[in-house]
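Got a structure here, written out as structure tokens. Questions coming.
As you look at this complex, bear in mind that one protein chain is not there, while each of the others sits in place.
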Amino acid sequence: MLKLDFHPAGRHFLQIPGPSPVPDRILRAMSYPTIDHRGPEFGELGLKVLDGIKKIFKTQQPVVIYPASGTGAWEAALSNTLSPGDHVLMFETGHFATLWKKMAEKLGLKPEFLGLPGIEGWRRGVQPQMIEERLRADPQHAIKAVCVVHNETSTGVTSNIAAVRRAIDAGGHPALLLVDTISGLACADYRHDEWGVDVTVSGSQKGLMLPPGISFNAISPKAMAANQHAKLPRSFWDWSEIVEMNKTGYWPYTPNTNLLYGLHEAIEMILGEGLDNVFARHERLAEATRRAVRAWGLEIQCADPAVYSPVLTGVMMPDGVDADAVRKLIYERFDMSLGTGLGKMKGRMFRIGHLGDCNDLTLLATLAGCEMGLRLAGVPIKQSGMPAAMEWLSQAPKTSGLKAAA
Amino acid sequence: MLKLDFHPAGRHFLQIPGPSPVPDRILRAMSYPTIDHRGPEFGELGLKVLDGIKKIFKTQQPVVIYPASGTGAWEAALSNTLSPGDHVLMFETGHFATLWKKMAEKLGLKPEFLGLPGIEGWRRGVQPQMIEERLRADPQHAIKAVCVVHNETSTGVTSNIAAVRRAIDAGGHPALLLVDTISGLACADYRHDEWGVDVTVSGSQKGLMLPPGISFNAISPKAMAANQHAKLPRSFWDWSEIVEMNKTGYWPYTPNTNLLYGLHEAIEMILGEGLDNVFARHERLAEATRRAVRAWGLEIQCADPAVYSPVLTGVMMPDGVDADAVRKLIYERFDMSLGTGLGKMKGRMFRIGHLGDCNDLTLLATLAGCEMGLRLAGVPIKQSGMPAAMEWLSQAPKTSGLKAAA
Amino acid sequence: MLKLDFHPAGRHFLQIPGPSPVPDRILRAMSYPTIDHRGPEFGELGLKVLDGIKKIFKTQQPVVIYPASGTGAWEAALSNTLSPGDHVLMFETGHFATLWKKMAEKLGLKPEFLGLPGIEGWRRGVQPQMIEERLRADPQHAIKAVCVVHNETSTGVTSNIAAVRRAIDAGGHPALLLVDTISGLACADYRHDEWGVDVTVSGSQKGLMLPPGISFNAISPKAMAANQHAKLPRSFWDWSEIVEMNKTGYWPYTPNTNLLYGLHEAIEMILGEGLDNVFARHERLAEATRRAVRAWGLEIQCADPAVYSPVLTGVMMPDGVDADAVRKLIYERFDMSLGTGLGKMKGRMFRIGHLGDCNDLTLLATLAGCEMGLRLAGVPIKQSGMPAAMEWLSQAPKTSGLKAAA
Partner (left out) sequence: MLKLDFHPAGRHFLQIPGPSPVPDRILRAMSYPTIDHRGPEFGELGLKVLDGIKKIFKTQQPVVIYPASGTGAWEAALSNTLSPGDHVLMFETGHFATLWKKMAEKLGLKPEFLGLPGIEGWRRGVQPQMIEERLRADPQHAIKAVCVVHNETSTGVTSNIAAVRRAIDAGGHPALLLVDTISGLACADYRHDEWGVDVTVSGSQKGLMLPPGISFNAISPKAMAANQHAKLPRSFWDWSEIVEMNKTGYWPYTPNTNLLYGLHEAIEMILGEGLDNVFARHERLAEATRRAVRAWGLEIQCADPAVYSPVLTGVMMPDGVDADAVRKLIYERFDMSLGTGLGKMKGRMFRIGHLGDCNDLTLLATLAGCEMGLRLAGVPIKQSGMPAAMEWLSQAPKTSGLKAAA
């Protein structure tokens, strides 16, 4: 038996911004027996999940499901649309934007990294006007793609993708728009078609509430056309054969059957609750978290209220406090995992995940655990955050998660 | 699919004083394939659980495991030791003591119900001196058994069984001592042998963290001797054949195999944590709960601090408040189940379970849910209970449930 | 980890006549989280299973579901309808009929055991004319109940209950008819109302495909009336309070929640397949088994083709062969459990279960395992039984278990 099944009393609180806790319904679905991926039952399953996932991306276009984790879907988005040496414009929103840029370099692209100076870019999200200006300065259309992160998991900032689209269109620039919403999908509103995104990248282990292991590319017709000419070598990631075979519900190679069972269940749960209700629920829990953080007198990592993330909240530590020491104390004493500070924010903040399978009481437990840990670690806090969070959760409208009366 | 698997976001908080939440480890163990209850693997399983359960009852004597719920084990305790018309002395500690007395009547026994007047008996537990007096008034030894409830689930009072034993012995009365610790076992310290209990009754769905469905009789040699002469008709409940066959790990009739898998896992978890740590953990969570209740300015049902239950806390409502309306509001809005007031306490209190698979953060979520519900229901509360509970849980020693550092 | 989870390659074949293999669907349903047995969701579940189980008993009358195994439901049938010293007529169909009679004696009833001499009664089932004759010889109606086993699990004989009813009615005798169909329900056709049965006893671990742990009494109005006057002491088993509370979907004491989840799923599976299809499937597999046994040149325990059991087949060994040695060899070498010979048949036969979650290929594996074991044990067999069984399964109509074409 794995030691990680050691569990003297009560559940671990997994409050990192993903992987998020997997609901029992999904774990049970994942234990259905593996079936023949060439048999008739599989085709039926395939068609159902391929159709359902489109509703979650708000697209009528194909969504490719890879039997690979999210990082792979990043690579797929680049390699399916670009050629070696292509210029791409990326925006530094945080650690994950930085990793995506490094990937572009490794693949032989020429990424240019826009951003605000210092850690400001990590606190304010994408600046569409900077993109617009840069594209206007590219009359030759050397820039082939603009890559931005919708919900930056390292900071808790959710950028405005529609505004990025408008920035590209403003100067009539033909660059493709590639968006990573790995941690945003099914937490924050996302509209692949309406926002004119060319490739949307996402993954399973956040708002979809699945374990890691499958990932997605939603593909616009323009991106699909680019695929014909893009010269980056690719085989596993190549869209064309997958999209073709997906028409009958099958994949050219062995799909991740048991995770597709889980995806089927997740889609039922999410569409059953209603996407708008899902978004409202995340917003509501996020606001409760921010009210607690403010009561503590600590700073929220995201400095622009317009782009607060509904998925996670970054909490900055006062100077001289090692955020990871606080996290460790909380982990050891209260059996709760929080997200670490990444990259430029290493040791300076921790991240509270409030996404996926989370409700009012779970969030309050999370905030209580943070608060006790902060005090035990000697971090000066102004006052308890519980009253503010509890009052908000008592008063703010709730559109789902209510039990029917007897 | 059952509607009760409907689950838009986050887990239900099952904070009734049993059935308690079943840990995943136990649910997984219960899904092992059912085996031949006459095959060699079963015998091995049988011997292991029959041995392990003795450690939890702190006995060297046989413990019978019935494939039936706890109420059945009550009947077994009576029918294996008594004859029609026998006088038994029972003590009114609350609703379950009352139900046990009704059962004794239905079985043709003559129970005499001792107790403090009004609801006082429901707030103070067994009064050993009353038992002693009554037995001294029975020089003919017409009373064949004394029946008491160790942990009264309807009130949150844990009576002193050793004191009851002394009360019986004081006058040299030969009555058997039958004790119900259905909700106390594996939460509060219990010592079948040391306390001289003749029959201890327990069940699966409380401190053992199993679903309901199996129950127990721990049997002293004196009780086993009484079994030879007891004339209440019995077959399913009869100890003799079961105890005999149990020697090889088997049962005379079909046992509840999958629940025995769960019991095996529960025993490993409980003995792995250490019984003393299990008790300390329950005490610690109970004290946090009481501190919150006191901060709210509400009354704890148990009026005698010496017999506070580590399993559950009864919270009394101010006059004019319908406790069930509060419970209903909490259930509907915060997805948490609390225990209702039973019998004499109907509508006057609710019960918070803090037993079994429960940890610091789960308890704080529970208290937060109660507090928000009380406020929303308009129950006047003096102040938030969260600071008192959080301070206690931050400072009070914790001997289990700590995660090792990396 | 339990050693019984040791499983180097492939599944154990559990081909005893119960507990039968539990389908994954049911195991998954049993892992739903335990809920408040007093909450609104529970009431909904309760009403659904109480309604669904009636369809399987083919009754409009109440069916009591006990949180106890089948032997308890035997006791319930007797103690709810009879008084100490009552005469009851029981028929010796095999080991389980014998055990039921012993129980009647233990409960203080006066059972009279009718039967054919020697092991003949164990090979031919209930003889209705013997019952009729005996009742005609009781003009004073001293006999209060006739108790018969529908499907005798120890022999593989399924008696004709409608004929027993006619035998009782023939002489106008008012005795109650109590029937045990623990292993027959949901395998062989059973009609509680149409056949005029007063109490039908059944259990979970056979045709219902659940683990052991819940059991049933279906109750006629006449039996319910008898309950008012029956003087055997009873409390746990008493119908009246249960039937009353069941009207709202609840139980007077803690029900076996997780097994009720399983029951809900089992009812969906069985009614989904259709009861007639379920019966036809069992008949089909039973006939395949008998064809193999005949090809082997071995004798089928049931000597009357009219009452062959669709649930199990008893296979008699030639003189001098220890059936249990054959079973042991098969168990050790081929990882398959078969039923042992019980009581009078100890060592003289083994029993092949072909009930519940079993299909054509599983049955053929079972027969192949038996055949290899018989040969390895040196039991002389005339010829392979596989061709006969395979031909039958290829040709005999199949009304369920067919996969739809792509």
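Labels A, B and C are assigned to the chains in the order they are written; within every chain, residues are numbered from 1.
In the analysis below, a contact is a pair of C-beta atoms (placed from the backbone, for glycine too) under 8 Å apart; a residue touches a chain by one contact, two chains touch by 3 or more.
Being a predicted model, the structure only gives us computed values, none of them experimental.
Screening C:44, C:112, C:241 or C:273 against the full complex identifies C:273 as the residue touching the chain left out. Interface note for the absent chain: among C:245, C:275, C:368 or C:381, the touching residue is C:368. In the complete complex, the residue from A:21, A:156 or A:184 that touches the missing chain is A:21. Within chain C, the residues in touch with the undisplayed chain are 5-11, 13, 23-25, 269, 272-273, 277-278, 281, 328, 331-336, 356-362, 364-366, 368-369, 371-372, 375-376, 384, 386-387, 390, 393-394, 398, 400-406. Contact between chain B and the unshown chain involves residues 1, 24, 28, 31-33, 39-40, 43, 403-406. Chain A meets the missing chain through residues 2-5, 11-12, 14, 16, 18-22, 27-42, 44-45, 66-72, 74-75, 79, 84, 102-103, 106-108, 203, 205, 211-214, 232-236, 238, 253-259, 261, 264, 331, 337, 340.
Following the convention adopted for this analysis, only the chains that are shown with their structure count from here on.
Centre-to-centre separation of chain A and chain C, using mean CA positions: 54 Å. With centres defined as mean CA coordinates, chain C is found 34 Å away from chain B.
Multi-chain contact residues, meaning those touching two or more other chains, occur in chain C at positions 28, 31-33, 39.
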